[in-house]
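Partial view: only certain chains, each at its native spot in the assembly.
When the chains are written out, they are named A and B in that same order, and each has its own residue count from 1.
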Amino acid sequence: MLNRNIENFIGCDASYEESKIVIFGAPFDSTTSFRPGTRFASRAMRADSFGLETYSPYLDRDLEDAAVFDSGDLELCIGDAKMALKDIEERAGIILEDGKLPVMIGGEHLVTLGAFKAALSKYPDLHIIHFDAHADLREDYLGAGLSHACVLRRCWELTGDGRIHQFGIRSGDRSEFMWAQEGHVEMRKFDFDGLEKCLESIQGKPVYLTVDLDVLDPSVFPGTGTPEAGGVTFTELLEALGKVCRMADVKACDVNELCPSYDASGVSTAVACKVLRELLLMLRV
Amino acid sequence: MLNRNIENFIGCDASYEESKIVIFGAPFDSTTSFRPGTRFASRAMRADSFGLETYSPYLDRDLEDAAVFDSGDLELCIGDAKMALKDIEERAGIILEDGKLPVMIGGEHLVTLGAFKAALSKYPDLHIIHFDAHADLREDYLGAGLSHACVLRRCWELTGDGRIHQFGIRSGDRSEFMWAQEGHVEMRKFDFDGLEKCLESIQGKPVYLTVDLDVLDPSVFPGTGTPEAGGVTFTELLEALGKVCRMADVKACDVNELCPSYDASGVSTAVACKVLRELLLMLRV
């Protein structure tokens, strides 16, 4: 008798019961204002993860020893952000209830709002570490509040001041930067300077880590909807992720904004896969 | 003194006052369920129209003699179908009120609903001639009623039975075909057989013509979100459009579902431009 065709991110073959980390995909990009297509990210990453090794020579650890389960993609209602966010919140909620750490693959950045809500409801004093090229702090975007460009603002509405910590930001409209400077969020422009100090300041707090991969320079990661020159290197991102995972108590996380069709070389998908592998091996669970 | 940079579809340089036909773009694709990107169609068509002549050797007419005005693209709220449809309805309404014929460039097929509403409010006994590969007759799509896959069903809710006439249909789920067979709409599968008879039957009625360009075979028109093998040829489409424009009283129309980024050869955009040129020259105004 033959088996069904199971497709996991490479090395994520633990049973649900034994797993400590659970991956899921959130293929949604309906509010992407410039170039859409991140809905195809999770599928592309699973497929191309087979060009990657399970072993990390950086960490000398192997995904085959990590206890990771890949629960596949949600079937989200393209075109209806509210319904999509509700489904995302529910999936993240189940994983958290089961005592596991959810790792979401976006989709556009708006999907963070769903998973963050689930985590916030379990960890009311949750902080956000946010790596991104874009501030995502708008009040609304052409009238819509549920937009990728507003996602951190929506999160802030749930946490209040001082709980969001942004790094690598190099794009936004003037009002976003001014609003940040008013002290609502901690924003570090261009790079990761001050990350360690920030992590020390929130030691002991639960943390939601959200990684918009466009924080990387477009030379490293061209496959994204809104490439922004002047970003961080792959090595800088790995080091920053290492610091977060070592120093902070990450309870949930996501990587998002890979848009595979904009990089036919496959490099961006390969980079996203490698970031995810390293992250999965870094998370302390 | 230098002038601002005006970009029109080639040959559409009449003043608004003298124009009889008014083009506008509806760059919206938030509900596209498979592969998005039609939001870039109108801009690509304007740019590549300069590879096209204004003269049609088919019709021996020239766009330079037609009185067409290009009013540019709407700025639609990506992610919010309701708001987008309202803006579309408003633009089409203005053009109709001014006694001109609106020609909308989509965008995904859902945009038709906005323009159709505007035309229906002026012509309550409006019929729809619909060329498409897909039936677009679903009750809902993953829970959403405002979806490209439901757009003709939404139109039907406004007109009732017998007012929608579909040609070229070769894809849909079983329930759509069954629902059509119950007599709610007239559906011709695969080709344009029966078009003349249909046009005779609605002679004298005002008509909204909606052309989903994926009615064309993907060999002719690969640049679309959901290519469906087995479509009509370019010549067959031109002939069918000619029949509609000669025999029916077209009051408004649209061409939609070009997704330029899926056809890097530029052929699909060139085909869309040529269909639009011929249509503009065929319309009796």
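Here is the rule we go by: contacts are C-beta pairs under 8 Å (C-beta built on N, C-alpha and C of every residue); 3 or more make two chains touch, one makes a residue touch a chain.
A quick note: this is a predicted structure, and the numbers were derived from the prediction, not measured.
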Entire complex copy count, 2 subunits given
6
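Assume only the chains that are shown with their structure count from here on.
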Degrees of rotation, nearest 5, to put the Cα trace of chain A on chain B?
180
Quick check: how many Å separate the C-alpha centres of chain A and chain B?
38
Can you list the chain A residues touching chain B in their complex?
29-33, 35-37, 39, 75-81, 83, 141-144, 146-147, 261
